[in-house]
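The complex appears here without one of its protein chains, the remainder shown in place.
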Amino acid sequence: MALASRDFRALRLDAIGRAFGAVQALREVTLTVERGEFVALLGPSGCGKSTALNCIAGLLALTEGSIWLDDRRIDPLGPEDRGFAMVFQNYALFPHMNVRRNVGFGLVSQRRPKAEIARRVEEALALVRLGPQADNLPGQLSGGQQQRVAIARAIVVEPPLVLMDEPLSNLDAKLRLEMRAEIRRIHNLLGCATIYVTHDQDEALSLADRIVVMRDGAVRQVGPPEELYARPAHPDVADFMGYRNLVRTLVHPAPGGVAVTVAGAELLGTPVAAATNGAAIVAIRPEDLTPSADAPIVAVVASAEYRGRDFAGVARAADGTELYFRAETRVRPGEAIRLGAPAARVLVYAAT
Amino acid sequence: MNSAAPLPETAAPRAVARAAPLRTRLRARGLDGVTLLALPAVLFVLALFVYPFLYGLYLSFAPAKGGALANYARFFSQPFLYDTIATTLLLAVPVTIVNVAAAVPVALRVRLMRHQRLLTTVLVIPITLGTVLVAEGLLTYLGPRGWVNRLLLDFGLSDRPIRLLHNYWGVFLSLVISGFPFTFLLVLSYVTGIDPSLENAAAILGARARARFARILLPLLVPGLAITLALSFVQAFSVFPSAVLVGAPAGATRVIAIAAYQAAFEQYDYSMASAIAMLMAAVQLLIVVALLMLRGLVYRGPAATGKG
Partner (left out) sequence: MWRNAGFGERAWAFSVWLFTGFFLLNLFALIAAVVVDSFGTHWFATWLPAGFTTRWYAMVWNEFGLAPLLIVTAEVVAAVTVLAGLIGVPAAYAMARREFPGKRAALLLFLLPLLVPPFTYGIPLATVLYRAHLAGTIGGVILANLVPTVPFVILIMMPFIDQIDPRIEAAARVFGARTPRLFARILIPLFAPGILSALLLVLVRTIGMFELTFLTAGPSSQTLVVALYYAVFAAGVRPAQSIDAMAVVYMGTTLVWLLVTLRFVNPAQIVGRTGP
């Protein structure tokens, strides 16, 4: 029988790796996911996050490492023996079965009594608000409804772990926001663990208890959303978390922290990972770089677009550095401005 | 939600994890239970196609009497045998050229039709019925009392029945009737694979029909045509039933397949029969390789001049 038991403490990935021929798609990933936790695997396409998810599901064999559910090693098991549930990117509903049979598929596999299957399917369909569509085929449903079927099919088996592979990427913007709230609501209700793969940092920030940022098949940083947002540990992560201004420069100690030279001007910054002297990379979010009369950086506006609440602009300094900034009042191309950022929001990394 | 500190991420059983089991390593290379599903088919084709071929090759070098090359020496010293190659080529080459030359213009027209299905369905009939039935049909239709001769006599186009059977032309016609639809359907599938917007683009740029054919369609069709020619040729080259039934199996249409059949089933000389079958395969292979090499030459040409 499957391992479908919710009474587990943690899923542990121990240095797992996966190679496709000479290509190492996943390397040395070590991670523990606790019961009830919502973990997002975040990274650009090709970073290995989907490979990691497929390895956890059992759809891909590992080439290194092992996977443990408490003290049971599960990586030699096939996907059908792990008892997990998965929501696929394109939903992967069974096209020849109606909604009810799609949702009940996992329970039939577990050979549950008919009455129990019927009851639990009804409950799951009610939970995703799909009761009236129970007898439709997937092809007759809208994208959002198919998504709900896929979620119902996953949660009805009461799995210890739900795996989600970019489940919202095929939906339009409005529906995506609705389903995002829905997924979190259902997760809170059921209390299982969820591993959620996405390339959308907003999605990861709003849904996850912890975010795992991946790049080139390896884990770059693990932490709660607030920490990743405010303190990315690596310039790569900063880049991915929306720090659009990344400038190579020099750093030196200054009273109350460090100072860096950006576009010919000196800025006070906050060192990350002991970067206090020598070559450095400075990371600043556009939202934190704003014009004011006494700001240190002198630049000329190259372009600006209105974004509703504010203006998003690009300015070019005398040395050619391009800086992304935000302004509350209209700025026009060609206009000379002075830009600055608070020291706490100027992150300084040692250049490698 | 759960914001407790994660468990320590050092793992005790790492030593165990290092030694991946053989099954896991095989799975990582794509070898698992699913891959094994291909095994019966592979073994079947090896046993009943590759092995007989190799066995036939071996057998052809092991004649009942004489040295290893005795069969081949005999084949190439007796006109009765070696002439079959020329006889077969004399049938297969013109038939292939006629079929492909007719199929290309028809396919290019049919491509523009909206209701192709009826025509393709009708043309599938002679392919499905096969050469034996076509031969029997020709015997009735082209015979001295058949409709064709009736027409010629009644309209005074001829004063006696013309002879279309039991000679070269009977086999030729039977190979056109079953071969043209086959060639046509192949060419049509290649032609419909060409994006019609390419031809529209050429037309907008001022290319007339002949230029569109020569500079756009033909270069794109060449790879498919080479394969069509090759397949049509090997089919015509291995002609057997119509060469016997509507040809002159002892004379003008004594094709190589007849020689192989007689060696095997009339003289029970399997060694000689194998040798002839191997020669048959060799001639086919030679022509196919030549066609594919020619395609390589032709295909590079237009790609270079296309820029001019």
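We just call them A and B in the order they show up, numbering each chain from 1.
We take it that a residue touches a chain if its C-beta (ideal position, glycine included) is under 8 Å from a C-beta of that chain, and two chains touch if they have at least 3 such contacts.
None of the values given here were measured: they were computed from a predicted structure.
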item	value
Which of B:152, B:203 or B:218 contacts the chain that the document leaves out	B:203
Touching residues on chain B - with respect to the absent chain	29-42, 44-46, 48-53, 55-57, 59, 102, 105-106, 109, 112, 117, 119-141, 145-147, 150, 177, 180, 182, 185-186, 188-189, 193, 203, 209, 231, 234-235, 237-238, 240-241, 244-245, 257, 260-261, 264, 270, 273-274, 276-277, 280-281, 284
Residue ranges of chain A at the interface with the undisplayed chain	2, 57-59, 78-80, 82-86, 88-90, 92-96, 105-106, 109-110, 153, 157, 163
